[in-house]
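What follows is a short report on a single structure.
Note that one protein chain is taken out, while the other chains of the complex remain in position.
Here is chain A:
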Amino acid sequence: MPVKVESDYKKNTDFKKVENSRKFKELINQRKKFIIPLTIFFLVFYFALPIMTSYSTILNQSAIGDISWAWLFAFAQFVMTWVLCIVYVKRSAKFDKQADEIIEEEIEGER
């Protein structure tokens, strides 16, 4: 089976070794530390709005004139989205550098 031989020959990267390398583990840990808390944060923030408006009327009180706290909470969701967007891009630039180093040193360096 020539096709099989060729594919075995081409897969010469030991991904398990890369997975266990210090740099890769560091990248995964830092990603987790960044993504998990922020994801939990934005989901909680998001669902807090329908939960609060469904089960209580606290947010119906006026904040500024006829604009109630519910509207301000809704606008805060937009601000949060844009802020997290910027934060994510900034942080990802660092992850990109780490990823490049891993590709260079752990994957291509092994050839």
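By definition in this document, a contact is a pair of C-beta atoms (placed from the backbone, for glycine too) under 8 Å apart; a residue touches a chain by one contact, two chains touch by 3 or more; residues count from 1.
Please note the rule applied: contacts and distances are computed from a predicted model.
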| item | value |
| --- | --- |
| Name of the absent chain as recorded in UniProt (options "Electron transfer flavoprotein subunit alpha/FixB family protein", "Ferrous iron transport protein A", "Nitrous oxide reductase" or "Na(+)-dependent symporter") | "Na(+)-dependent symporter" |
| Footprint left on chain A by the chain that the document does not show | 10-13, 15-16, 18-19, 24, 27-28, 31, 35, 38-39, 42-43, 46-47, 49-51, 53-55, 59-60, 64-68, 70-71, 74-75, 77-78, 81-82, 84-85, 88-89, 92, 96, 99, 102-103, 107-108 |
